[in-house]
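The structure appears right after this line, and notes come after that.
For this depiction, one protein chain was excluded, whereas all remaining protein chains were kept in their positions.
And then chain A:
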Amino acid sequence: MYGWIFRHLPGNRFWQVVQSLVLVAAVVAVLFTWVFPWVAETFNVNGDPNFD
């Protein structure tokens, strides 16, 4: 799957690596900005130091 994506990136090997890194960074950014906060909120992973 990842190999398939990598091979279908345009350009030579150098540009393929650069684009891969950009894609990975974009995925991590989406996870950190939206997905993880949502998960933590929804499943109360972090708890709450308050008294209930």
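Quick note on the criterion: contacts are C-beta pairs under 8 Å (C-beta built on N, C-alpha and C of every residue); 3 or more make two chains touch, one makes a residue touch a chain; residues count from 1.
Quick note on the criterion: contacts and distances are computed from a predicted model.
Its UniProt record calls the unshown chain "Class E sortase", which is the correct pick from "Small basic protein", "Class E sortase", "Fatty-acyl-CoA synthase" or "Transport permease protein".
By the touch rule set out above, chain A reaches the unshown chain at residues 1-3, 7, 28, 31-32, 36, 39-40, 45-52.
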